[in-house]
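The complex appears here minus one protein chain, its other protein chains still in place.
A, B and C label the chains in the order they appear, each numbered from 1.
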């Protein structure tokens, strides 16, 4: 369901949450089944940041399922944002920074779609996006903040931000509107069949996002037993009752990285940047044909990435634990 | 330094923070040296909750150093609150619940000092205290909340809470004043010499408290190497630059528990409850004479607790990892 | 209550309140009767019930005979699904993830307001009680079940101090204060199950426990309480329910 208002009235947020089956139950399914949780017009939040723990496999499934009119938010968008624009499943992204990565310069695909007016890119400060998810996670309608004030980032957002005054100090602050996405897509190293997720390394905004969202699809490198989760409950970062679907997808963030498991597939990223340089639209369409529409399964997709690249990315990924 | 206003103006908070030596440096010292960081009149926040990870050893040192006029806040106060009142180092506590523990009924010591008007007990809701620390940790002067409204807990706080209206939804909420304690006392399982602390199990409000406070004294069961901290940086919960003193104090929470290391010393707690039942003031004074003023060192204190009790509490403590 | 019963008043409380919980619900529980009742429900009819403790624990596994002394010690985390900071576990209530808050009460009034702070004038109290703990937050932010002994001094017309809000002054006054969600759902005592009138929000009797007559409830209630003519009757505690309970608390620390 689309966000009807900038901030959901509290009782409506509660009604949607109360409707969900939050009991302890198994919810393992395929990428295709999980894709059915996303409706056209939804606000979809993406876990991870830039080239890290991107829910690539789930986006891949949404593109293949030909979703429409999604609004997509993320801390920072990398090549998955190019895929969103190029495939047409989203013409509206909300993020603080959007390009493949610093080393590849400004994204030609992002430029093509935004400069031509075909797609919208709402820019918020990095912390503001994080605090919008956090307010949503906390069940409050706004969060006061001392950032973004005075800049054109703020000015351009118009009525989506408001000035408030501290009732104790009289200080002027900005009120950020809570963000409760319709659905969040989050990729993790391990989760159990109920959706208890444990994350290693960088957490980005994923935990607030999971708590804030009205549904969560969890993709995981590996499904582990509930017993193994219960042995270290202080390592669980996302509780099962926020999660609606659990999908086991090895290399589910490729060509991006998954902390401690694999680093980015840099050669693949280089090739994508090169391919979209001259004719960004044709370049990204060809990329989609080759890697999104072409393969018949996620395994086929991994085959296209190539075993040697997978082995190399994995070796680099594990090296973080060498010290 | 005492809190001059309910909420510190932002520039004053920043000035105090900027003055601190936040560089990477060793700060290991004795309990007695660390006690010198606490000034008479300070607002002191205590880590842990009820009978868990109480900074007993540091309170022990403050009592022996005859501090005065401390305002002390904590999520929930147990027998350490009785020690604060009985020793006279604090006549003003801020907490959500105050008694030794449910199994011992209402604290006679708390009743004696509060009902006679000798000491003050400001009651806030549990979450409100947590959110006050959190606002302090976030550098915002207030936090909107949907709790405490309508109750006499709220009414009794007078101007310390204010009503605010959400600029987006028009909903009425309560504004909680940020709390930036002058100093926080936190006990952990392990920390390095710089003050990087890793916590196992229940975290309570300790992380927000450490971030909010203007100084932190960390007592730790064990000082570990910085290398071992760096091997699992995603397990660090309190960063070194918030910490001013690191003191290695084995059994530093006894007679309370330290997660995974020892459970509460129930026999000791039973005896304290019994001893304070008839004449609470005399009972707690005798307890202070025996366990606080009597021993010449923390080791002597542990000797008084008794080796058999220590062994038993430790056996129970480790048992959490048996499953 | 003149016949001999094969259960104590506390066991009756635990059984009757446990039955109100539904499979699949998420319950924020205090220690003592609430925890016993919730664990009992898991064992009897609600295997998918999730228990939360205010110390920061989601989905723990209570070891029989090792009931936690409060909601803030390591025993509460035994084989839990997740452990998180206090503030964050309480925020789950504010976010709306929790179906039921479940706690005991020292004093309750006609509109379901609870007092655990002061007996007498708060400015010069006869007794300073321990205070709210998580109670105020839980009762402000979700639907409540309260389990308590049915005594005249505990069931009063107006509490000395509203620690945990019920329906305040009745009618729409709770929402008017700004508490737009939650509210009292059931009060379970050793005499009856009570609920609240849809409009006035006054407490009334929903069902009487086995062997309890209406007058016994009236005599033990400090205000006029409505008992409908065709008031319900609860079924007595069953063997399997008592067996689960006694296994959980073999020393009867909470069910004596």
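Note that contacts are C-beta pairs under 8 Å (C-beta built on N, C-alpha and C of every residue); 3 or more make two chains touch, one makes a residue touch a chain.
Treat the numbers as computed from the prediction; the structure is a model and nothing was measured.
Trainee: Could you run through the displayed chains and say which ones the absent chain touches?
Mentor: Touched by the chain not displayed, across the whole complex: A, B.
Trainee: Just to verify: which one of A:6, A:127 or A:193 makes contact with the chain not shown?
Mentor: Of the candidates A:6, A:127 or A:193, A:127 is in touch with the missing chain.
Trainee: I'm checking contacts with the chain that's been left out. Which of B:88, B:239 or B:295 qualifies?
Mentor: B:239
Trainee: Since one chain isn't shown, list which residues of chain B touch it in the complete complex.
Mentor: Answer for chain B: residues 10-11, 13-14, 17-18, 21-25, 137-140, 194, 196, 211-212, 226, 229-231, 233-234, 236, 239-242 touch the chain left out.
Trainee: Provide the residue numbers of chain A that touch the chain removed from this figure.
Mentor: 49-52, 75-76, 95-99, 101-103, 106-107, 110-111, 114-115, 121, 123, 125-128, 130-131, 133-134, 145-153, 156, 163, 171-174, 201-208, 257, 259-260, 263-264, 266, 317, 320, 323
Here, only the chains that are shown with their structure count from here on.
Trainee: Taking each chain's centre as the mean of its C-alpha atoms, which one lies nearest the mean of all protein C-alpha atoms here?
Mentor: B
Trainee: Between chain A and chain C, what is the separation of their C-alpha centroids in Å?
Mentor: That pair's centroid distance is 40 Å.
Trainee: Mind pulling the chain C residues that touch 2 or more other chains?
Mentor: Within chain C, residues 57, 77, 79, 83-84, 91, 94, 180-181 contact more than one other chain.
Trainee: Chain A: which residues touch two or more other chains?
Mentor: 10, 139-140, 230-231, 234
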